[in-house]
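To start, the structure under review is shown below, and the notes come after it.
Of the protein chains in this complex, one is absent; all others appear in place.
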Amino acid sequence: MLQHVYLIPLIPLAASLLILLGAKEDPRSPMPFLGIAATGWCLLQSIAIFYGAATGELSLPYGADWNWFSFGATAGGKPFLYDMPVGVLIDGSAAVMLVVVTLVSFLVQVYSLSYMRGDPRFKRYYAYLSFFTASMLGLVVSSNLLVTFSCWELVGFSSYLLIGFWFERPEPPYAAKKAFITTKLGDLGLYLALMLIFCQVGSFQIPQIREFVARGFMPAAVATAIGLGILCGAAGKSAQFPLFIWLPDAMEGPTPVSALIHAATMVAAGIYLVAKCYFIFAISPVAMETVAWIGAITALLAATMAVVSYDIKRVLAFSTVSQLGFMMCALGSWGFSAGLFHLTTHAAFKALLFLCAGSVIHAVHTNDMRQMGNLDKKMPITFFATLVGTFAIAGIPGFSGFFSKDMILERVFEHDPRLFVILAISACLTAFYMFRLVFMTFLGQERDLDRYLHAHESPWPMTVPLFVLMALAAFSGWLLDRGEIFTRLVNFQALPGIAPAHEAAHAPAYLTWYVTAFVFFAIYLAFRLYGGSNFREAESIKRRCAPVFNLLERRYYLDDIFLALVGLSDRAARLAFWIDSEVVDRFFVDGWGLLMLALARLCHLFDDNLIDRSVDATGGLSVSLGGTLRWIVRRGLVQEYLLWSAAVMSVLTLLTLPAQRYCLGASVGLGLLAILTLLLVRRPR
Amino acid sequence: MSLGHYLLLGAGLFVIGLFGALTRRNVIGILMSIELMFNAANINLAACNSYLHPAGVAGMTLAIFVITVAAAEVVVGLALVLAVYRNSATAYVEDFSLLKG
Partner (left out) sequence: MNILSLITFLPLAGALLVLGLPKESKRAVQIVALLSSGLTLVLSVGLYFLFDRHTSSMQFVERLPWIPSIGVQYFLGVDGLSYPLVLLTALMSFVSLVASLNIVNRVKEYFFWFLILEVGMLGVFVSLDLVLFYVFWEITLVPMYFLIGIWGGPKKEYAAIKFFLYTLTGSVFMLLGILAVYFKSDPHTFDLLVLLQAHPDWSARFQILIFLAFYLGFAVKVPAFPFHTWLPLAHVEAPTAVSVVLAAVLLKMGVYGIMRVSYGMLPLGFQWFLPFLVIIAVINIVYGALCAMAQTDMKKMVAYSSINHMGYCLLGIAGLTVTGFSGAMLQMINHGLITGMLFILVGVIYDRAHTRDINAFGGLAAKVPLYAGLMSLACFASLGLPGLAGFVSELLCFLGAFARWKVYTAISVIGILTTAAFFLRMIEKVFLGPLNPKWDKLTDLDAREVCALLPLVILTILLGIYPKPALDLMNATVLHMASLLK
C-alpha cells in the first residue's frame, strides 16, 4: 500500500488537468465527479494508511526517493553532481494530515456540487479544487523540503485562484492578490531558510537534515536563523501575527473554499511545516520561544477581533486565526502532539462551521449576521450542525475541541504560565464569540423579513457532509484520545542530547475544570448580551468603549500598516523609475550622447570651414583650368582634338630626343607645323 | 637594307596616316588613315624584332596583337559610323560636334 503512496498527490493532479483541459465549460458538466472520485480514492488510501499505522500494521516512517534532477554543487571545495531527489516520507503526522486533507477536500467537493451549481465556471472550480488537493497532498507527503516548498507555493497559487474565483466583482481579485503577496512576504523568510539549510547540510532531504541536526553539526545560532525563517513562512501561510491580515479578506472566495483552504488545510500547512522541521526548532530555544509567543499573541488578538465582527465568515476567519495561534503556541511549548491534535480536531469542526455558514449564506444571501436571526426552525440541520461545531470549538467537555484544547493548555501551563493565561483568555473569548454567532444567526427574532422568508434548508449534497463532519467534530477528540492513539502515532522523537523542555510548573488536575468554568461563564455572557431579540446591552457597551471597539474593528491598524507598506513600495517604485529615466537614462546616457553631439558639432564646424573649403578650392581650380582649356577646342571637332593630341605628343617626343638628333626632330616638327597651319587655315564646309 | 630604311618607311607611313586622319572629312577615310598608322607601327615592330632580337618573337607577337585589335577597332568603328549615319544621314566629321562643351 505504501509503495504507491506517491500516487496520492498525482491522481488529483491528473484529475485536475483532465477537468481543466478535457471538457467544455458547462454548468451541468459531469467532470466534477472525476475530481470527487479522485479525491475519494485518495481518501480511501489515506484512511487505510492511517488505520494501518494506528493498529501498528504499517511501520512508519516510510520513505522512498527518486532522482529528480542533477546539478553541480560544491562540497569541501570539490565540485560534484548533486542528485536532487524527489520522494515521499510518511510518518505519523503525515498519515494524520493525509486523512484530514483528503476527507475535508472530499466533503467540500460533495458540498460544492450543490453550492456551486449553475455557476458559469463550475468545471473550472473543480479543476482548481483538485489542483489544490494535489498540491496540499504533495506538501504533506514530500520528503524533500524543496518539493514541500514548491507545493507550499502551489497551494498559495490555488488559494489565489480560488479566492479570486468570482473575479467579475472587484473585491475578490484584490483579496486574492493580497493573500498571495502577504504569504509571499512570509515565504521570503522560508526561502532564505531553505537556502541556509542547503548551505549547511547540502541536502533538502528531511531525514538527512534531521541526521545532521541530531549529530550536533548545526550550531544553535544557525538553527535559530533557519527556525525564524521557517516561522516567517508559517506565519504567512498560517496567518500568524502580524501577517494574518490576508485571511479575513480571503473570505471573498466561495464559502466551501474557505472551509477547505482557509480553515482546515492550507492554513494548517504552516503548523505542519513547523512540525515537520521540529528538530531544528528543538535545538534553538530562541526560535522555540518565538513560535510560542507569536502563537499566543495571534490567538489573543484574533479572538478579540472576532468579538466585534458582524460578518459571519469573518468571525469564523478570525476564529481560525486564533485557533492556529493555539496550535503554534502549543508547538512552541514543546507540545508537538498537542498542536497537531488540535490541528486535526480543528480541521473537522472548523470545516463544519464554515460549511454551516455557507449553508446559511446560501439560504439568506448575506454575510451580515445582523440581518439574520431566528433561523433555527427554518434550517434545523444547519442549526444543529453549527451547534455541534460551536460546542467543539468552545471546548465543551466531551466534544473534540475539549480534548485537544485541554492538551494544549496543560502543555503550555507546564511550559510557561504566562502563555497559559493568554491562551485561557483566548479560549474564553472563543466561547463568547462563537456563541454570539450562534445566537445572532439562529436565535432571537428575524431582523430581515425578506431574507427570513426566503431561507430554507439546504439540499442533501450540502447536508450530508455536515452530518459526517458533525460526527467527527463531536467524537474525533474522544476517539483519538482514547488509548492515546494520537500521541502514540504523532509524537516527536527527541534528539539525543537535547532535553525536551524545562518544566516551569506541573499542571494540576483541576486546571481543565477551572478553564471550563470560565468558558461556561463566557457562554452565559454571550447569552446575556446576544441571546435576546435586540442587542441593547451589547450596543451600549460598544458605545461606552468606542475606542477599544474601533481599534478592534480596524484590526489593530495592521491593515493600515499593510496599505502604508504597499504605498511605500509604490513610492519606492516610482522613485526608482524616476531615477532610471531621469538620472541614469537622461542624465548619464543621453547626456553622454549630447556631449558627443556637441563634440560632433565642433568637429563639423572645423570640417566645414577649414577642411572642406580647401577641398572645394582644389575643385574650383580644376574647374576654371578646364574652362580655359575648353576655349581651345570650342568647335567640338574630333579632328581638332586629334590634332592637339598629336601636337602635344610630338612636342613631348621632341623633348625626349637626345641632343644629336635635334636635326631630325626639327624637320619632323616643321612638317607637323606645316600640317597645323594647313588645318588652321582650312575652313569647315 | 638597314633598319633605318624600315624605320623611315614606317615613319613615312605614319605621317601619311596622321595627315589623312587630320585632314580627311569623311569618317571612313579617317578610319582608313588610322589603319595606316597601325601598320606603320607594325612595320617598326617587325623590323626591330628581326634586326635587334632575331631569336625573340615579342615584336612579331605584338604586331599580330595590333592587327587583331585593329580589326576589332574597325568593326566597332564602322558600326558606330553606321549608327551615326542612320541618325544624322551624314558621314562628314564636321557635323559630329556633339562633344562640344
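By written order: A and B. Residues from 1 in each chain.
Going forward, a contact is a pair of C-beta atoms (placed from the backbone, for glycine too) under 8 Å apart; a residue touches a chain by one contact, two chains touch by 3 or more.
This is a predicted model, so every value here is computed, not measured.
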Exercise. Considering the full assembly, with which of the depicted chains is the omitted chain in contact?
Worked result: A
Exercise. Where the complex has a chain not shown, which of A:I181, A:V286 or A:L387 is the residue touching it?
Worked result: A:I181
Exercise. Touching the left-out chain: which of A:G40, A:G63, A:P173 or A:G532?
Worked result: A:P173
Seminar exercise, completed: Absent-chain interface residues of chain A come out as 67-74, 79-82, 146, 149-151, 153-154, 157, 160, 164, 167-170, 172-174, 176-177, 180-181, 184-185, 188, 191-192, 195-196, 198-199, 569-570, 572-577, 580-581, 584-585, 588-589, 593
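Rule of thumb we're sticking to: only the chains that are shown with their structure count from here on.
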Exercise. Per the centroid of Cα atoms for each chain, what is the distance between chain A and chain B, given in Å?
Worked result: 98
For this session: Please name which positions on chain A make contact with chain B in the complex.
Result: 630, 633-639, 642-643, 646, 668, 671, 675, 678-679, 682, 684-685
Problem set entry | Interface residues, chain B side, partner chain A - complex | 11, 15, 18-19, 21-23, 25, 30, 92-94, 96-101
